[in-house]
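Below: the structure, in structure tokens.
Only one protein chain is missing from this complex, and each of the others stays in its spot.
Labels run A and B following the written order; every chain starts at residue 1.
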Amino acid sequence: MSARAVARLGGVLFGALVFVAALAIWEAWARSAESFFLPPASEVALRAWDVWPSAGFLSAVGASLKRLAAGYAIGAITAVSVGLAMGSSPRVRRMLGPTTEFLRALPVIAVVPIAIVLVGAGDAMRIGVIAFGVFFPVLIATVDGVRAVPLEIRDSAALFHVRGVERSVRVYLPAALPTIFAGLRTSLSIGLVLVVISEIIGEGDGLGVYIRSQQTLFNVPEMYAAILFLGLLGYALNRLFLVVERRALTWHYGAVGDPVR
Amino acid sequence: MVLDDVTFDVTDGELLAIVGPSGCGKTTLLRILCGLLPPSEGTVLLEGRPIVRPPREVALVFQDYSRSLFPWLDVLRNVMFPLGRLGLTRAEQAARGEAALSEVGLNGVGRAYPWQLSGGMQQRVAIARALVARPEVIFLDEPFASVDALTRADLQDVLLGVYAHVGDRRVSIVHVTHDVDEAVYLADRVLVLTPSPGKVAASIEVGLARPRTQAATRSSAAFLAVRNAIHDAIARQQAQRGEVR
Partner (left out) sequence: MNVAGWLFVLAVLVLAEIAVRLFDLADSVAAPSATLGAFVDGMSSGTLSDELGRTLGSYVQGFALAVAVGVPLGIAIGSSRTIEDATAVVIEFLRPIPAVALIPLAILVFGLGTPMLRFVIAYAAVWPILVHTMYGVRGVDRMLYDVAATSGVRGASRIVRVTVPAALPSIATGIRVSAAIALVVCVTAEFFVGTAGVGAYMQAQQAAYRLPQLYAAAALAGLLGVAIDATLRSGERHALFWVGEEQARQR
């Protein structure tokens, strides 16, 4: 193994060691403090071991993921479409400018009560909220991506008489894809958070509902276990997305090299 | 191995030029001489003492002025930057800064920012910054390679002016360049470095009278003689290594 690889491995092990040490401190502190709100790591781990594979929990996770998929798809597809239009036309950009600036800065939670009043506290509200939250980061990324398309490519499109929608789809979209993917990845994390938030409110099933019910029952270890699962889920989704991104953008990485994450 | 056996002296008040093609380790050598890089073998002695980190008596002018000047400081503050540790008052520091700027022919640009100046002016600022703490040795790493030919001639004369002015303080200058003509024009002595691994191939006295001028000095017979001697030394090196010109 090269010297650099050994050094890197040493670094990773060091980090893992620090992590284990932190867990040990947590364990010791929790045991001595015997606080209701700080269960020992071992207890959380045991509870997680029980809860995570259980049918109820898994079906809750499944329900959440389904909503996430639906909201994400709707939000992302509309965002890319609008983004392509805005990116390629300065006039459209100017017209939609103040509106997007405002809606982008609006905290998503503000949409929740409005949606509840409009469509009730069920799945329609949840998917709508997720779509709203996913929409803006993807929109911004798409607009930025299209605007950054090099002049030479635009000129080529013009010379080949490719215009309008065809130009957006066949030229701008692929050219802007790396930037769009970055926005899509960020939105994924946002979407996951919104699933949970929208489920904590209202009826039905899902990870958010699970967390809320554990809260009302004061089941602190279960809450920790669910939150940890959420973190893990977010991490896993992010990794999965990177795999997809790499597949879709092999041409880009070939030209530019693997990005630093 | 980048550098093989490089052994030489620099005398007080000497302007030494180091010439060599790209890749012969000139920049590495300079970094070692400045104390930025420890040599794997050998020592650098400043007045008989080995150096371990960049000594206070030494200053360096980088080739890429646009990256070496701090963009968030105006010109005067850039020049004043090395004065922090000398225990001077703000007013004294500013005065020294202005003095250094006039030495390189930049008066009244103290309030401007580096990116507002032309390349030649930025490099003068870098030289002024190297002067301001009154170093005993100034190293220059191909400082004029990134400017156009006319500006280069200008800057060469600025450097000669500086050298003349600080001459009474016995300041030594080590000037690394790939331009043989420039080396001969500026220096008292020229060191020729071989391509990697770098070795001292020749040390050639220049012996031209000062003050030197672009027009007169460069067309003199003596200038051409030294210049040719250097080119010969380089050619001999290449022949020894079996290279085809």
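In the analysis below, contacts are C-beta pairs under 8 Å (C-beta built on N, C-alpha and C of every residue); 3 or more make two chains touch, one makes a residue touch a chain.
Note that the structure is a prediction, hence the values are computed from the model and not measured.
Trainee: Kindly name the visible chains that come into contact with the excluded chain.
Mentor: Looking at the entire complex, the absent chain's contacts are A, B.
Trainee: Specify the residue from the set A:A33, A:L106, A:A124 or A:A158 that touches the hidden chain.
Mentor: A:L106
Trainee: Kindly state which of the options A:A45, A:A182, A:I227 or A:L249 is in contact with the chain not pictured.
Mentor: Going through A:A45, A:A182, A:I227 or A:L249 one by one, A:I227 is the residue touching the chain not shown.
Trainee: In the complete complex, the non-displayed chain touches which residues of chain B?
Mentor: 31, 34-36, 53-54, 56, 58-60, 62, 64, 66-68, 70-72, 81-82, 84-85, 113, 115-116, 129, 133
Trainee: Taking the full complex into account, what residues of chain A touch the chain not shown?
Mentor: Counting over the whole complex, chain A touches the hidden chain at residues 10-12, 14-16, 18-19, 22, 37, 91, 94-99, 101-114, 116-118, 189, 192-193, 196-197, 200, 211-212, 214-215, 218, 220, 223-224, 226-228, 230-232, 234-235, 238.
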